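Dumping the structure here so I can ask a few things about it.
Only one protein chain is missing; all other protein chains are in place.
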Amino acid sequence: MSRPMVRILVDRFFGALIAVSVMLAAVPVLVLLLFVVIKGLPGLLTPGFFTDPPFPQGVPGGGVFNAIIGTLVIVGIGSLLAVPIGSLIGIFLSEYGRNQLGDAVRFISDVLTGLPSIAFGIFGYTVVVLTTHHFSAISASIALAVLMLPVILRATESALVLVPQSLREAGLALGAPRWRVTLEIVVPAALGGIVTGGLLAMARAAGETAPLLFTAFGNDIVQTNPFQPMGALALTVFRNALVPYTNLQDQAWAAALLLVMLVATTNILARVYVRRIQR
Amino acid sequence: MGQLISIRMQTETARRVEQDADPEIKLDARQVNFFYGDFQALHDASLAVQARRITALIGPSGCGKTTFLRIFNRMHDLTPGTRATGEVLLDGHNVLSPDVDVIQLRRQVGMLFQRPNPFPKSIFDNVAYGPHMLGWSKARINQVVEESLKDTGLWEEVKTRLQRSALNLSGGQQQRLCLARALAVEPQVILMDEPASALDPIATLRIEELMQDLKQRYTIVIVTHNMQQAARVSDFTAFMLMNEKRAGEVIEYGPTDDIFNRPKDGRTEDYITGRFG
Partner (left out) sequence: MSQGTAGRVAPKLVATSRQRPLISGDRLFRAIAYGAAALIMLIAAVFIVALFIPALPAITKFGLGFFVSRTWDPVRVQFGALPAIYGTLVTSAIALLIAFPVGMGAALFLAEDARLRLLRGPLSFAIELLAGIPSVVIGLWAFFILTPLMRDNVDPFLKQTLGFLPFFQGSASGYGFLTAGVVLAIMVLPIMIALSRDVIRAVPLALREASLALGATDAETIWSVVLPYARVGITGAVLLSLGRALGETIAVTMVIGNRPEISASLFSTGYTLPSVIANEFTEAVGNVYLGALFYLGLVLVVITIVVNVLARLLVWRFTGSEPTAA
């Protein structure tokens, strides 16, 4: 075989390798989603899934009402904590953070981003559970809020940095104090990016399980008091999967599907919102 | 040479500046030096700006004319590591003095920028932003918005869509909106930093016509790289140039007619006649 032939063959082979890896990368996603939908849909359509609390093991039926409420409460309170603080830190970084303090904050935020989610659970456990002496939804919210912070503050910073400097100057040249220019002109101009960051952080928090093990702990009773242990969809998936009762396993699949839908909806909302803002 | 002749003709037909026996000096810059860190960007720049006249700053790019302009309302404060020495007197008060309330200063000395920079808000909210900030009554805000838009010739064009986004306006309309926004806080001086550099000739003409109307009530200082524009619109002109250390200096300052037709300094003559940069 001539040398050019070999080179062309090698090139083809290389192309084929790339094609194979693309397939290997894409196939698991599709298979995974397919299974979650197929195995989760029947459970989702079972009467009582959304409205009943879990029944005792061995008793057929039951639902995940406790977990739906729990996820909403835990992530809701977590977002109420993380979104304002995170965006304020983002404002600090963009408007006052061109200094060593700003670099230190960015570094800490990067380190927090890289921490395993279970570490946030330990944080919530030590700081809240050990001091209050019992598990609670609020401890989970605090753990998740810290987990959400870096996502929100980085999204806020990058959105604010993109606001043209001339807009700030225009406001200041009118004799507006800097804080009003920041809050009334710069932040509204960057709202799309900030909201997106918040929604993505919420989506991530809603799917987390490990931090909840040491904080919210789980609760089969429908609980709305944030100072009590509480269930969550992610905990339902984790615990029910490991239990030898098919109705509970079906609930695990259905809860997984619900969780995926929740996360996907939040993601799509974020995109749609950005598109609307940009228009 | 054709350029030179056309410029001279323009100034010939331009309005004569009434020679006040005792001209009112609105803004008086005295020996201003300006530093970015160690680098000196302005050297002993002085300029006595007459009230209700248009004063143009011209010169090649990098000569410090925009830097000079931005000192008048302390916009240079926004750039860290900068320092200005000397005096800039506004009605006798030195605006560079540390006890000056920058916010009050900027309400009296408004600014129009190179590129139109309307806030991403409605047309109404853009103009109302300043008055709203000053805590004026709703009725007064409505009135001042209408007046400012009329003063800039925008009212007829936008009165039916005041609540629409300002970003949908054309570039020329946006720049006039920015002017209306600046007028709404009732300043005494308006600084213009190459206000027409991003506009087409027709929009530029609108802005220049507006300036003639506005100088009845306002003192205007305009930076322009366009000599014809300076000759067309201004009553006084200051020519600036970098010295050998790259610091900007005011080379010559006087009535526009004199600067363009009877420059005293050879360097001004060179620049005006296009023998320069």
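Labels A and B are assigned to the chains in the order they are written; within every chain, residues are numbered from 1.
One rule holds for everything that comes next: contacts are C-beta pairs under 8 Å (C-beta built on N, C-alpha and C of every residue); 3 or more make two chains touch, one makes a residue touch a chain.
All values derive from a computational prediction rather than experimental measurement.
One of A:G63, A:G78 or A:G97 touches the chain omitted from the figure, and that residue is A:G97. For the options B:R164, B:R217 or B:R275, the residue in contact with the chain missing from this view is B:R217. Considering the whole complex, the residue from B:Q104, B:Q143 or B:Q212 that touches the absent chain is B:Q104. By the touch definition given at the top, subunit A reaches the unshown chain through residues 7-8, 10-11, 13-15, 17-22, 24-26, 28-33, 35-36, 39, 85, 88-89, 91-93, 95-97, 101-102, 104-105, 108-119, 122-123, 125-127, 130, 146, 149, 153-154, 177-180, 182-183, 203-204, 206-210, 213-214, 234, 237-238, 241-242, 249, 252-253, 256, 259-260, 263-264, 267.
The set of subunit B residues touching the chain not shown comprises 22, 24, 51, 90-93, 95, 97, 99-101, 104-105, 107-108, 186, 188, 217.
Just so it is clear, only the chains that are shown with their structure count from here on.
Every residue of subunit A that touches subunit B in the complex is listed here, in rising order: 98, 164, 166-177, 180, 184-185, 188-189.
By the touch criterion given at the top, residues 73, 75, 78, 80, 103-108, 110-111, 113-115, 117-121, 129-130, 133, 178, 181-182, 185 of subunit B touch subunit A in their complex.
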